[in-house]
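Yeah, one chain of the complex is gone here, protein chain that is, but the others are all in their spots.
And then subunit A:
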Amino acid sequence: MVSMDMFHELFESLNALQNAPTYHLLFEAGLIAWLMWLLFRPSYNPHDRERLTRREEQELIDEWTPEPLVPATPQDSRALHPRIVSGKVGKYIQIGERNCLNLGTNNYLGMIENPEIEKSALECLSHYGVGSCGPRGFYGTTEVHLDLEDKLAEYMKCEEAVVYSYGFSTIASAIPAYAKRSDVIFVDEMVNFAIQKGLDASRSQINYFKHNDMEDLERLLMEQADLDRKNPKKAKRTRRFLVAEGIYMNTGLMAPLPKLLELREKYKLRFFLDEAISFGTIGKTGHGLTEHFNIDPSEIDMISGSLENSIGSIGGFCVGSHFIIEHQRLSGLGYCFSASAPPLLMAAAITALDIMQRDPSIFQTLRDNSTFIHSQLSSQLPSDLRVHGHPESVIKHIRLANPSGDKVADEQLLNEIVDKCEEAGLALTTAAYLSDREVNLPEPSIRVTVNALLSKNEIEFAVKTLKNCAESVFKIQL
């Protein structure tokens, strides 16, 4: 019945439409059109008024003055006037006219001047030329690279090794190969700059613990564990890493490996250890921290090292299980996207490794020298200076006992001592840092590096010279 009614009404109104006068129809059509316009007109957009005209845009472009590309550089900066060394940078170095005993470079085992290494580098050069002309993936892997990787893995008692062409890029590439944005990294606050860059590149959350302070680390770990309990779903995806150095470049101290490993196990962390300094210097036969503490290397997920210090070549490496290391061959940026290292430098590294294996007594000499110089420095230095570092460490930092708080002034003071030493025939250097880039800028220091070639007399000479120069500088100061 309802439908009948509706049909009827429709018929009626159509009828009325037919009978209506034309002006009426036109008027209604107009009304409908107006309604439509109101409904569908473009909505009012307040941003329209903000849209700039072409002229206004051009004005903005004209008005904008960018900062200069770089700020002006003070011309007296030490970096602009580096010491020029002639000849090999060996046990003694020639700076200008002066021949100085060298306690400033990282030539711990004296490999730089080793004739055997030189011979193998030259042999390799005559076979391969200098450059490798390609990344490892694209015909840049030579037999020499493979040999070195095998030898390093064997030496470090690990399944696999991967070699990089630059020491700095080794750990800086290795960390971001594993740690990603959603991960957490626990790291010592005094780690070296290369590690800091690796952490930056990973974009993970970084938790710094106080230098070598295991309680502080545990406190942070417990905080994280609390967070994990609150959000177990997220915790299931968050990888946790622990990063430390064997011997810290910036302090000369040794990492408390057993305690770190204990925490690693307790909190299920993946542990990366950078042995740039400790590899080839610490341990009875130079195998690094694991040997020193008598720990199985497989307890550490990845160990990285440098070929630029004790080995006396250029490059770096990471060792660990096949499961871990293989990943870097596809994901280590500095490995995949860089040309491989020149074969002759790899050949030099192989020979250096051979020498280290053949004659482990060199490590005893090095250790003796390190402890001797440490005791000498501790007892002989004027009271204004203090030596920092582990007695067995090849790196010692000599800092002001009472820093003034002005790092620039303190560094200048130390540089004066360094310059005086150079005049007296001893090459030393203050540790160079980019002060505005370091996460935790170390106090200025003179970085003394020890090598195995030094005789007792030479060490005594060095300490005496340093003492005399320091005293004379401090006297002027007073």
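Heads up, the rule we're going with is that a residue touches a chain if its C-beta (ideal position, glycine included) is under 8 Å from a C-beta of that chain, and two chains touch if they have at least 3 such contacts; residues count from 1.
Please note the rule applied: contacts and distances are computed from a predicted model.
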Protein that the absent chain corresponds to, by UniProt name, given "serine C-palmitoyltransferase", "Multifunctional methyltransferase subunit trm112", "Geranylgeranyl transferase type-1 subunit beta" or "General transcription and DNA repair factor IIH subunit TFB4": "serine C-palmitoyltransferase"
Among A:Y155, A:Y178 or A:F279, residue touching the chain not depicted: A:Y178
Per the touch definition above, residue among A:A174, A:L242, A:A427 or A:V463 touching the missing chain: A:A427
Consider the whole complex, including the chain that is not shown, and state which of A:L344, A:L381, A:I395 or A:L413 touches that chain. A:L344
For subunit A, residues in touch with the removed chain: 52, 57, 60-61, 64-73, 75, 77-80, 82-90, 93, 102, 104-107, 112-113, 117-118, 121-122, 125-134, 136-143, 145-146, 165-169, 172, 178, 192-194, 197, 200-201, 203, 235-240, 268, 270, 298-299, 301, 308-309, 312-314, 321-324, 326-327, 329-330, 333-334, 336-339, 341-342, 344-345, 348, 427, 429, 432-434, 437
